[in-house]
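Note that one protein chain of the assembly has been removed; the remaining protein chains are unaltered in position.
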Amino acid sequence: MSQTQIVPEAAAPRTWEPKVVAFLCNWCSYAGADLAGVSRIQYPPNIRIIRVPCSGRINPVFLLRALQSGADAVLVSGCHPGDCHYISGNLAARRKFTLFRDLLKYVGIEPERVQFTWVSASEGGRFASVVEKVVEQARKLGPNTKLVKRA
Amino acid sequence: MARNPYLPYPARLEETIVENDAKDIKTFRLAFDDPAGAAEFQYLPGQFAELSLPGMGEAPFGIASSPTETGRLLFSVKRTGLFTAELHSIEPGARIGVRGPMGKPFPWDRVAGKDLLIIGGGFAFTTLRSAIVYILDPANRSRFGSVLAVYGARTPGELMYRADLAAWQKRDDIGVHLTVDKPDQNWTQHVGVVTAVLETLTPSARNTLAIVCGPPIMIKFTLLTLSKLGFSDDAIILSLEMRMKCGIGKCGRCNIGSKFVCTDGPVFTREELKTLPVEY
Amino acid sequence: MTASHEIETRLRETAERLLGEKKVDLFLGHEKASLPLRTTPLFLTVAADAARLAWNPFCSPNLAVYLPRLFRAPADAREAKTAPPRPTVGVVLKGCDARSVVALIQEHQLPRDKLVLVGIACPGMVDARKAERVLGLHEALGAGEDAHGNIRAVVEDGTEVTLRREQVLADVCLECRAPTPSICDIVLGAAVEPREAHVARRQAEELESRPADARWAHFQQMMSKCIRCNACRQACPMCYCKDCLLDQTRPRWVGAGTDFSDVAIYHLARAFHMAGRCTACGACARACPMGLDVRLLVRKLNLEVEDLYGYRPGEAVDATPPLSAFAMDDPQEFLTEP
Partner (left out) sequence: MTEKRIPQTDLDRLLARLRQRAAVYAPAEDGTGEVVLAALSGKESVTLEYRNFRLSPKALVLPQNQTLLCFKDGQAEEPRLPEGETILFGVRPCDARALLALDQVFLNGNPHDPYYARLRSGATVITLACARPMSSCFCTSVGGGPGDGTGADVLAVALAGDLLLRAETSKGEALLASLADLLSDATPAAVKEAQEQVRAAEDPMTPVKVDGSAERLRQAYDSPLWEAASRKCLGCGTCSFLCPTCHCFDITDEVRGGAGRRVRTWDCCAYPLFTLHASGHNPRPTPKERWRQRIMHKFRYAVENFDRLFCVGCGRCIRHCPASLDLRTVLKEVGA
């Protein structure tokens, strides 16, 4: 009985490119992304980076919000275990992400839409390949329709 | 057909004036896009309007300009929440919606022929500015008796409308007393709370109406002083603030008992307030 | 199983004694409600009122939800000065309610020394809506329990209808692994046999066996009835946050209406916050005015928590909740590798 007006997305399938929101921790992964750039390593331009202090700062609601706002996939990256600037933020995050991914899968959201990894400040190459993989998988999945809110 | 009451008049921000040293109070001068909108927006001092920013929502603010200032629509806003923070960040030329005017103005029919005591505190001087400018307008001044204004703030830097205040203090048809809690070295006027100034001035309650706007704690003590000075509850006029959404008496959150602040207020006499629950 | 009326008598005596001897300032229990098949919470302060306490198959409310607000820390120094001394509170707890109290103590929301916990070994509570569904167009005007634990309802024309206990017990009770409360100061009634835990797992597995789109369709069909009244959150003893993320407006994380994406985020976020914390009392599902089984998501998460970290919420006061902890070698197979 809601009066919501659904307006179909205008994007034609031919021109559709996946949008990926990446939450990168300030100390390792953001520096890794920076290194990828400085080293002129090519990776898909489909990614929008949000810098966060630590992967432990990320509330899964951020990821839901990104999907709701039209992201086709979300990537979260922090420091490798043992390297966290805050000692254990990434380890606490790892448990959260484990369960969160299971939760999304359980309700039928493709797990590839929400991906997690570790990238250190020296791994520009790894960052680029991870992004490539995430974008490729998002492209295969097609546009995110399940959680996106149509205005 | 009647205008959709939820549809704001389109307007633009013309100018932003920083009002205080803390820079968290700014006055926004707006201009309607459409002359028809300007013509329809007929208000009196004491009324308020909802300002609207797409995506940020709406919030109600007292109108700080006087209808006698043709073409000048002013709102003074303190940065406190989400909406006000956004408002403080927009640049001249930005689009802004204005919905109103809303609420009841100060009771100008009752004020006519009377002396006026205007008491303001801190940031709550906006509609009082509107009232003073309105009264001092040459076309209106003769309708009212003597006017005495007392305005207090924590520090000299927190007094709003300083150019207006200085201009008013030069006039002989209004008495303007300024007071601060914490003076700086250049301060030459009153020091202390508003009530202390009132007690030295001992304004007469005879044939006088008092209009009081300010923070709750100031109101509380000012009311005690006014009673001592002989002001009856019916002669004390207050303006309330409330969380509002629709502004037209429908959404149901600004009520105090059976009265809606948005449509029955925001201006109430102390006598009226005494019949209402203390839910404000 | 000890008969309900025997327990009720002893419960009244216990409350009367605790209040009479000033061992507690307040005693929380259940009382007959104005409609049958239900009870309503009772806040007792006078020993003489103890006879109002009820113990019957309709005492489903989880009284633990009322406890954190009685012990909320003052917001600031001024509030601390005027705050009354913290009360000592006696409270009636079923197995599930006791788990909630354990979890709340673990999370530092309740002072153990200010609580007198009166546990009752619980044979399961009636789901009023289930019973009403069984009665169909008839309405119970009164209800009680017979000697076999079955429910006797009196309908409009005065006839008595017997409802088999298992048929009308709440779903959550049919899979209760700890019906006899732990950590209580006083336990009334003989211990009750735990139920099989397989139900939750079987249902989760059944849903998991369906393709992703079918799972989404199931979730959507179920949750699209949600009217966003917040009853599930408000009834939950573990939802004690002073400012819920889902209410925040700066920024607003989830829209206020019933657009399905907002509904979905509301339930996903809430379930996630309950992972490893939900004590499976079923208050959320019972509170839902739309009759949704709000437990769907968190049940699955709790199974995951148990499998991955060997933890079940609400079992031990000194245990560390798994999402407040970590291990260097926690599983991480899910990570994306280039």
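Order of writing sets the chain letters: A, B and C. Residues in each chain are counted from 1.
Everything below uses one rule, namely that contacts are C-beta pairs under 8 Å (C-beta built on N, C-alpha and C of every residue); 3 or more make two chains touch, one makes a residue touch a chain.
Just so it is clear, the model here is predicted, and its values are computed rather than measured.
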| item | value |
| --- | --- |
| Absent-chain contact - pick from C:A73, C:A214, C:C241 or C:A256 | C:A256 |
| Touching the absent chain when the full complex is considered, from C:A197, C:M290 or C:V317 | C:M290 |
| Residue touching the undisplayed chain, where the options are B:R72, B:R95, B:K114 or B:R154 | B:R95 |
| Contact set of subunit C toward the excluded chain (per top definition) | 33-36, 38-41, 43, 61, 65-66, 133, 137, 139, 141, 156, 227-231, 233-235, 247, 249, 252, 255-259, 283, 286-287, 289-291 |
| Subunit B, residues in touch with the chain not shown (by the definition above) | 2-8, 10, 52, 54-59, 80-81, 83-84, 95, 97, 216, 241-243, 245-246, 248-253, 255-258, 277, 279-280 |
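Criterion: only the chains that are shown with their structure count from here on.
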| item | value |
| --- | --- |
| Longest centre-to-centre distance from subunit C, chain (CA-based) | B |
| Length of the line joining the C-alpha centres of subunit B and subunit C, rounded to whole Å | 50 |
| Between subunit A and subunit B, centroid-to-centroid distance (C-alpha), Å | 49 |
| Intercentroid distance (Cα basis), subunit C paired with subunit A, Å | 35 |
| Of all residues in subunit A, the ones touching two or more other chains | none |
| Complex interface listing, subunit B residues touching subunit C | 81-82 |
| In the complex with subunit A, residue positions of subunit C that touch it | 204, 207-208, 212-219, 245, 253-255, 257-259, 261-262, 264-265, 268-269, 271-272, 275-276, 297, 300-301, 304-305, 308-309, 322-328, 330-332, 334-338 |
| List of subunit A residues in touch with subunit C within their complex | 2, 4, 59-61, 64-65, 68, 75, 81-82, 88, 91-92, 94-111, 115-118, 126, 129-130, 132-134, 146-149 |
